[in-house]
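One protein chain is absent from this view; the other protein chains keep their places.
When the chains are written out, they are named A, B and C in that same order, and each has its own residue count from 1.
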Amino acid sequence: MHDISAIVHAQHVLNAGYQCLVLDAPAIASMAQPGQFVHLRITGLEPAALRRPFSIYRASDSQLSILYKTVGRGTEQLSRLRPGDTLTAMGPLGNGFPLETHDRWPVLVAGGYGVAPLSFLARRLNRQGMLLVGGRTAADILCTEEFTALGWDVRVATMDGSQGTHGLVTTLLDAWLARPGHPAATFYACGPDGMLRAVAERAQLAGSPAWLSLDKHMVCGVGACLACVQRLRKPDGTTWIARVCRDGPIFEAGEIVWEHPR
Amino acid sequence: MHDISAIVHAQHVLNAGYQCLVLDAPAIASMAQPGQFVHLRITGLEPAALRRPFSIYRASDSQLSILYKTVGRGTEQLSRLRPGDTLTAMGPLGNGFPLETHDRWPVLVAGGYGVAPLSFLARRLNRQGMLLVGGRTAADILCTEEFTALGWDVRVATMDGSQGTHGLVTTLLDAWLARPGHPAATFYACGPDGMLRAVAERAQLAGSPAWLSLDKHMVCGVGACLACVQRLRKPDGTTWIARVCRDGPIFEAGEIVWEHPR
Amino acid sequence: MNTPPPAAAAARPDLAVTIAGIQMQNPVTVASGTFGYGKEYAHLVDLRQLGAITVKGIRLQPWDGNPLPRHVEVPGGMVNAIGLQGPGVAGFIRDYLPFLREVGVPVLVNIWGTSVEEYAEVAERLSDVEGIAGLEVNISCPNVKEGGASFGADPRTVAALVAAVRRRTRLPLIPKLAPNVPNIRPYAQAAAEAGADALSLINTIPAMVINIETRRPVLANKVGGLSGPAIHPVAVKLVWDAAQAVKIPIIAMGGITGPEQAIEFLIAGASAVAVGTATFIDPGTVLRVIAGIEDYLVRHQIQRVRDLTGSLLTT
Partner (left out) sequence: MNTPPPAAAAARPDLAVTIAGIQMQNPVTVASGTFGYGKEYAHLVDLRQLGAITVKGIRLQPWDGNPLPRHVEVPGGMVNAIGLQGPGVAGFIRDYLPFLREVGVPVLVNIWGTSVEEYAEVAERLSDVEGIAGLEVNISCPNVKEGGASFGADPRTVAALVAAVRRRTRLPLIPKLAPNVPNIRPYAQAAAEAGADALSLINTIPAMVINIETRRPVLANKVGGLSGPAIHPVAVKLVWDAAQAVKIPIIAMGGITGPEQAIEFLIAGASAVAVGTATFIDPGTVLRVIAGIEDYLVRHQIQRVRDLTGSLLTT
C-alpha cells in the first residue's frame, strides 16, 4: 500500500454526470486487485478537506482509472482536474473480490457507479458470466459495451424504463432466478445498500455465495478511525465489528448483520 | 461605491515579485480617485477568506489596475488569476488624496508598492513635481519611467545601493530639504509606517502639508468592523479614533497621533 | 361561493417572526460588531429588507477598544480583539440613532459595562429613547479585561446581571451567552428566570494566534474571539441545547455564510438568526440568507418560518 503523488493522465466524460479519471500511479496500479479502492486527496479542495474513496475501475502496470459520479464538492473538484495536474492517492486499499468462482457462474449485480469495480473484476475472472445492471435512467447505465465485448450476458433495468427493463435491477435478478434450471451462481454486487440487501436475500434463498462491496462513508481508509464499521457474524454465531475500509469493502452476504432487520 | 464581479483583463509581471492586474470594472473605475482603494475577494481562496485591500494604480472609464507585491497566500492566488477569470471587487473605497496643491510643489515619497497610488495621483494632478522612491533593492523600484515620461523629477534610493542613492528614501528627502531655497512643497507619501513617520517629521519642520496613505490591516473596508483604526488629533487638541478604510486611508501628517511617540 | 385559492398560486411563505415582542419582517438580523451601526453598509445592502439591525456593542461612556492589530485570519474564519470600541450611549443616540430610525426596521442595541450597575444604567438610558426595539446584553465578549465574559462565566452572575438590568428597563432584554461552557442549559435557564425575553448565541470562542517568527501573540490584546464558518457546528449544538432548556426565543449566530447554515439554526430551535463575519467577505450575505430561507420554505411547503423553528427530527 502506498500514498503517492499521482499525475492526471486523462479525464473522459462517460455519460452525463459520470467521468473516468486516468492516473499515472504505477506503484498502486501494479498491485491493484478488483474490489480494492484508492483514497484520494483532491487537489484544489481546501487543505483540511477529507479524502474521498473510489473503487479501482481499471489498472495496468502504470495507470489506474476510476469511474466516478459527480455528486458533491469533492467529485466536482475532481472533475475539474486536467491532464498534468497532480493529486495524492493512497492505495490499493481493502481486500478485493475473491477471484475463485468454484465452478459457479459469476453473476454481477451493479447499481450506478457500482459497475466500476465489477468491470475490473470481469477482466480478471477466468470465465465469463452475466451482468445485471440498474440505474435511475439510461444515463446511469455504464460500461455495458465492455462487458458485451468480453462476451458477457448483459441485462439492463432502469427505473424510468428509458433503457432495458422497466424497474429495479432486482427485477432482472428475480426473473433470472425464476427460470427453472438456471446454473449455480456466485454473486458479486456493488451498489446502494438496498440493492445489496436484496441481492443478499436472494442469494441466501438460492444457497449461493454473494460477495458484496459496501459503500460506507470513510475518513482514514486504513482502519484507524472507526468511521466505516459494519457488524459481521462469525460462523459460531457471535458478532464482531469490521472496518469496511480495511477488513472489507467486500464481505460475503451471509456474514453481514444488517442494521434494521426486516 | 459598488461591490461587483470584475473580469480579469490582463495580468502583467513588472519586476520580480510585483505584478499589475487590470480589471474590467467600469462602475468602480469610472469613479476612482487617486488614493482610493479596492477591496478584493480573491477567487480560489477558500470561501471564508477575508478580502484584501489594494490601492488603485490606474483607472479609465472601464478598467482599473492595481500594482501588487506577492507577499502571502492572498496575493499568491491573485497572481494565478488569468484573463477571463472573475473576482469580486468593492470600491472605490476611502477618501483619496486632495488634488489641490495650493501652488506648492508636489513632492511624492514612495516605498515599494506605495508608488501605485502616487502614480495615479501624478496623472491627475494639474502640475508636475518630484518623486522620491525607495526600496530594498532595484527590483522594489517601480514606475519610474512613467513619472519621467510625465516630466517629473525622479530620484531613487535603495538600501543595497543597487539603484540610485545608497540608503533610505529619506536620505533623498533630507538632501533635497537641505538645499537652500527649495520650493515650498506639499508632500504625498505612501509606504511603510516608518517612512511615513519620517516624512511627517520633516514636513512638520518644513511647515509643509503632508498627505500620508496609511497601510493598516483591514477586514470590512467600509468602517463597520473597527479593525483598522488610527488615533487622530483635532485642531482643538482633542483626539478621536478614525477608521483608516473609511475616514482615510489618506490623512494629513499633523493629524496623526503616532502610537509610540519617540 | 367559497372557492379555495388555486393550489398553483401558492401564497408566499410568511417570514415574519416576533421575538421578545419585537416584530421582525423576517428572522434575519446582523451580528453585533459586524455591521457597524447600519450606516456603514447602507450603500451596499438595502437595510429596509433586514429583519432587524443589531449594532456594535456600547457602554456608558465612549470606549477606545484595544490597540492594533485587532484581527487575524485563520482557517475557517478570523480571530478578533476589537475590544468593544464605541461612542458611548450619548454618542450613539446623537450620531447613529437618527439614521437608524429612518431605516424603519427594529434596532437591537448591544450593550455592555464593567459593572452590573453600568449595564443597568446603559439599559436605563436607552429606555427613554425612541427607535430602540430591544437590548442585546453582551455578557460574553472575550476581548475586554473587565466586564464582558466575566459576567457570563457563571449562571449565578448571569442571573444577577439580567435581574439587575431587568429592574431598570422595560425594553426587551436579550442576553448574549458565551459558547465556552460545559453545558449551556443552566446559563440559558438562569437568564430566562431572571427576566430575559430572548437569548442570543453564540459569541466568539476565546482563541489565540502566535507569530512563530517573533514568538509574540499576533493580536495586541494577546487573545481574541474566533468567528466564521469554523464555529458553526459548535453554535448549532449550543442553540439546540439551549432550545431544549428554555421557552424564550433564541437568536442564533456563528458561522452563517448562506441560507443553509441559517436554516440549520432554525431547525435546531432558533427563532431568528444573525449574519456576522460573512458580511465582511460578502455584504450581500444577509439578503441572500433571507431569500434562501424563503425559497427553502416554498420548496418544503412550509407556510410560516416559525414552523421551522425547533423542527429537528430525532427519532
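Convention: a contact is a pair of C-beta atoms (placed from the backbone, for glycine too) under 8 Å apart; a residue touches a chain by one contact, two chains touch by 3 or more.
Just so it is clear, the structure is predicted and the values come from calculations on it, not from any experiment.
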Residue among C:M253, C:A268, C:V286 or C:V305 that touches the chain left out of view: C:A268
Touch criterion as defined above, residue of A:H9, A:R104 or A:R246 at the omitted chain: A:R246
Per the touch definition above, residue among A:A89, A:A157 or A:C220 touching the missing chain: A:C220
Residues from chain C at the interface with the omitted partner, ascending: 74-77, 79, 149, 152-154, 178-183, 205-210, 212, 214-217, 222-223, 226, 229-234, 236-237, 240, 255, 260, 263-264, 267-268, 296, 311-314
Interface residues of chain A (partner: the chain not displayed): 1, 3, 41, 46-51, 88, 90, 216-217, 219-220, 222-229, 241, 246, 259
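Heads up, the rule we're going with is that only the chains that are shown with their structure count from here on.
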Chain located farthest away, centre of chain C as origin (C-alpha): A
Mean-CA-position distance for chain B and chain A (Å): 58
Rounded Å distance, chain B centre to chain C centre (Cα mean): 36
Rounded Å distance, chain A centre to chain C centre (Cα mean): 47
Multi-partner residues of chain B (each touching 2 or more other chains): 46
Multi-partner residues of chain C (at least 2 other chains): 75-76
